[in-house]
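Of the protein chains in this complex, all but one are displayed in their positions.
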Amino acid sequence: MVDAPVLVGEHLTIVHARRGREPLVAVNDVALDVGRGEIVGIIGESGSGKTSLSMAVAGIGPLTSGTLRIAGTTPGTIWKGDERAAVQVIFQDPVGSLDPRQRIGRGLHELRRVHPRRTSWITDEALFERVGLSSQLLQRYPQQLSGGQAQRIAIARAILLRPTLLVADEPTSALDVRVQAQIIVLLRELREANDLAILFVSHDFGVVRALCDRVNVMYQGRFVETGPTGEVFDNPQHEYTRRLVAAVPSRAGIARRREEVA
Amino acid sequence: MSAIPADVAVAGAAPATRPVAPRRRDRRSILVFGIPLGVLILVSLVASWLPLPDPNRQMLRDSKLPPLLFGGSWDHPLGTDLLGRDMLSRLVHGGQLALILGIGGTLAGLLPGVTLGLIGGYRRGWVDAAISRVVEAQLALPGIMLAIAILVSSGRSVTVIIVVLSLLSWAQYARIVRAETIALRDRTFVLALRAAGVPTRRIIFRHLLANTAGSISVLAALQVGGMILIESSLSFLGLGVVAPDISWGAMLAGGRDQITQAWWIATLPGVAISLVVLLTNLFADALRRAYDPRQRTY
Partner (left out) sequence: MSRAAAHIGRALATLWLAVTAAFLLTRVSGDPAVRIAGELATDDILDGIRHQLGTDRPLIVQYFDYLWHLIRFDLGKSLTYHTDNLELIGSRLPASLALAVGAMAVAIVVGVPLGVISAARVGSLIDRVVSVISLIGQSVPLFWVGLMAIMFLAVRWGMLPAGGNESLTAYILPTLTLATIPLAQITRLTRSSMGEALSGGFISAGLARGLSRTRMIWNHALRHTALPVLTVIALQAGMLLSGSVTVEVVYSWPGMGRLIASAVELRDFTLVQGLVVVAALVFVVANLAVDLLYPVIDPRLRRSRS
């Protein structure tokens, strides 16, 4: 499955200039790759640079230096047309990622106008079925949706454009546990059905473990450890990874503490 | 300059966090003030077809007749002016002009102001810097003085007056819209639209515009009142429309010398101006309370 790389990033560096202070190095010489149909995770705490990195990879955030190749081509400064459609994003605030003044259905219609050929493969109703939603929601405004529904719609909007890579920036962090599980299941299905590659950014161990094939551990702008998810979490090599793993309450640990308190 | 309440001008910078549906009480207030306003607009539009005497017909023997409750007759319920012209008719026709200029001036300022505010706020960089400098310069020029300067050198006509009014108002739209746009452009949904490849033009003129429409409407409603006040000041100074067009400000100026013998000539137009502007301000206030929860003063 890891034969055709969908994303290859080398020496990715992102520096944010700040007025009156020293510039902030958010991402420092990072190498990242995602293969076709792979789900790769980036795990780290807030401030690690993972969001800056994911925004740059998606083409909506600045990239100070380094090379980025998406499905073999290097996008220019402004991503257009098919390049643009090839990488789609879903965000942490699902309701906030939709225009509050636009009905869902009109939003989809707009996307179809921007990419007429690329979006002709499926109807709105069938699209909603794929993500497990009723097409009644097409008439609604974002504020009338739950977090889970909004995130499914965001995913629907993303896959409508038939991307090769989906960048997911903390997509489950604002959702409750049950809904989180549903979204994870949906993403897995999409990977199976369409060979969709996913770059999954999160700080949540459980979710990353459940979903990702490989994981990169990010700390202060660098990848300190990288490898298949199971190996990295069960056998952490780097000091920071060990600390992260140790801080996660495990099922066994929770059971033990319950006994102690009882 | 327009009488825009300062708390909108100052605090209008940050947008509401999430759009809120108007509360029922506020929706009612909008109707309470909006309907009379609508009626006024309608009446003034059909003024020419109403059964009123010709506002410009001079009857010198009927000069300075008092209004109904002060010794007058039903022939001229609000009395007559120095030249015997019917006050009621003149007030209604003056109202027509006031609303045309008030609304026209507002719209004429809204279009360039909102456009520049959106573009400057979204694009930032040198475009924004240039637009902001022009906005500040415009706001630095004292409104009436500027209006006077222009009207003195280019003559008086409805067109020139509307141009002048638009010059006086566009900068306020630009400032508020720009501030809101700057806050909006970093919102997640804008990022999502960019990621989806939606062209900038559409992001600005469909999405950002729709999300600033609330503030724009409030400002526009306030501006109408302000424009009417400015226009009446200009006519009072002799810079308004030319006869046979009728303006409340000019009526007031004409009545100034008669203040002791025929007080109604100067008083009634002033009452008319105050009532209409008060109504538009109340309407604007109701709009603001409904659509901008941050501005609720309670």
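In order of appearance the chains are A and B, and numbering begins at 1 in each one.
The rule we apply is simple: a contact is a pair of C-beta atoms (placed from the backbone, for glycine too) under 8 Å apart; a residue touches a chain by one contact, two chains touch by 3 or more.
All figures in this text were calculated on a predicted structure; none of them were measured in a lab.
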Task: Listed residues B:Ile30, B:Leu110 or B:Leu282, member touching the removed chain - done: B:Leu282
Task: Option touching the unshown chain, where B:Gly38, B:Pro77 or B:Gly155 are the choices - done: B:Gly155
Open item on the list: One chain is left out of this view; which of B:Leu107, B:Leu141 or B:Leu209 touches it in the full complex?
Closed with: B:Leu141
TODO: State which residues belonging to chain B touch the missing partner chain.
DONE: 1, 3, 5-7, 9-11, 133-134, 136-146, 148-155, 160, 167, 225, 229, 232-233, 236-239, 249, 252, 256, 259-260, 263, 266-267, 269-270, 273-274, 277-278, 281-282, 285, 295, 297-298
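As a working rule, only the chains that are shown with their structure count from here on.
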- [ ] Give, as an integer number of Å, the spacing between the C-alpha centres of chain B and chain A.
- [x] 49
Open item on the list: Applying the document's contact rule, which stretches of chain B touch chain A when the two form their complex?
Closed with: 18-19, 187-189, 191-199, 202, 206-207, 210-211, 213
TODO: Could you pull out which chain A residues touch chain B in their complex?
DONE: 55, 58-60, 79-81, 84-85, 87-89, 91-93, 96-102, 110-111, 114-115, 143, 154, 157, 161
